[in-house]
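Input: one structure, supplied below.
The other protein chains are all here in position, but one chain of the complex has been omitted.
== chain A ==
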Amino acid sequence: MSDLDKWIAALRACRTIPEASVRELCYKARELLIEEGNVVQVDAPVTICGDIHGQFHDLMELFRVGGDVPDTNYLFMGDFVDRGFYSLESFLLLLCLKVRYPDRITLIRGNHESRQITTVYGFYDECLRKYGSANVWRYCCDVFDYLALGALVLGTSSTLEPSPLEPGSQSNMPPIDDSIEIEIMNSRNEITARFPRSRRRLYDHELTSSSPPNSPSQTQRTSTPSRTPGGGPPGTSATTSAPASPSGGAVLCVHGGLSPLIDSVDKIRLLDRKQEVPHEGAMCDLLWSDPDDIDGWGLSPRGAGFLFGADIVKRFNHMNDLSLIARAHQLVMEGFKEMFDSSIVTVWSAPNYCYRCGNVAAILELGEDLTGGGVVGRSNGDLGRARGKEEVVLREGEVRSGPGRRYRVFEAAPQDSRGMPAKKPVADYFL
């Protein structure tokens, strides 16, 4: 058994590994991460996860629900640490898996992966308590500086394949077909809701009442959202122009959101990301911004990043030939929330956040487009995203067909599987 596998075994049991091992792990991770672009290219199929926040047992539950590494290809959108009591174990496990299976797990940076934030929100204290010195915290913070800022998921399918984990419990649902755009499953692998692509509007009423509140009731795709503002109720025509192309388009994943300084994915490449998250500027915005129901840009109440409206998202997606932006950063009680005609989704993966919020969590599965050419090797970023505006035939304002999306919603790990969540106390005391 290699050291790495030993570490993984220890961490899976929620045990810490020695300081020297952490250092070695962090150095290995650094070598790996320095090779990644600011925007990592990830090929579908992939499972996208939001904030974890040191909720180790819930991370285990996530792996149970979504499949284990390396069987499932994961993309974590940051905020691994702080608030929960096991930031260290959670982050180190993810890092181990990254080092062990570099192509099967992608980690990008969240606003909590920062020295300043972690000194306030718990990760620093946790390291101090668990190791007696801040060294481990330092090592981890060094790794934070190397984490990518975003990821671009390519090769997604516009349709949903039956869930590979499905035990055949589809008795209450007809077999899946090409018309289904969104499927929601619970942690027992049962389908709780489905949303067809073009006719969704017709079933709107029915679906919202039978689906969890705040589920994609806002997801009706309108064919011309910005061309005919205010001209008739949106989406009343069923003539939605979901192109027949089986490709689901590219999905940009960032922790926070967009930045006024970044009008194309290519611009993200031009950042020197190896630094503490700055208090302003493009890098800060990518990690701190939030979508909001406003026009254009607004100041963020967080004091960092911006608020951005539907117009910004749609323009950005159009210019960069994206079908969807996936982001985390905000607690959503239902685990996920699609906004702005499904042009952006928030994914939240920390159930019962802070052990008291009572929310459920979700992960987002994007399938692989099997009709396309061969699989492209993993590389970093996708050059010339901004060319999308020239090459893509979509007219201004037209929304790109989204990928088929399967949300797996799960709750906090059952309590007896996890022991009581508690912090580790200080070892010795003099005073």
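Here is the rule we go by: a contact is a pair of C-beta atoms (placed from the backbone, for glycine too) under 8 Å apart; a residue touches a chain by one contact, two chains touch by 3 or more; residues count from 1.
Here is the rule we use: contacts and distances are computed from a predicted model.
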(message) Please identify the absent chain by the protein name in its UniProt record; candidates are "DNA replication complex GINS protein PSF3", "Phenylalanine--tRNA ligase alpha subunit", "Platinum sensitivity protein" or "28S ribosomal protein S18b, mitochondrial".
(response) "Platinum sensitivity protein"
(request) With the full complex in mind, choose from A:F56, A:F85, A:F336 or A:Y407 the residue touching the hidden chain. (result) A:F85
(request) Consider the whole complex, including the chain that is not shown, and state which of A:Y121, A:F195 or A:F410 touches that chain. (result) A:Y121
(request) With the full complex in mind, choose from A:D51, A:E113 or A:D321 the residue touching the hidden chain. (result) A:D51
(request) Touching the absent chain in the whole complex: find that residue among A:E35, A:D68, A:D103 or A:D177. (result) A:E35
(message) Contact with the hidden chain only, please: which chain A residues?
(response) 19, 23, 27, 30-31, 33-39, 51, 53, 79, 83, 85, 111-112, 115-117, 119-122, 124-125, 128-129, 132-135, 138-139, 141, 146, 259-263, 266, 269-282, 285, 288, 290, 294-304, 307, 328-331, 348, 350, 353-357, 379-381, 383-384, 386-387, 390, 415-416, 419-431
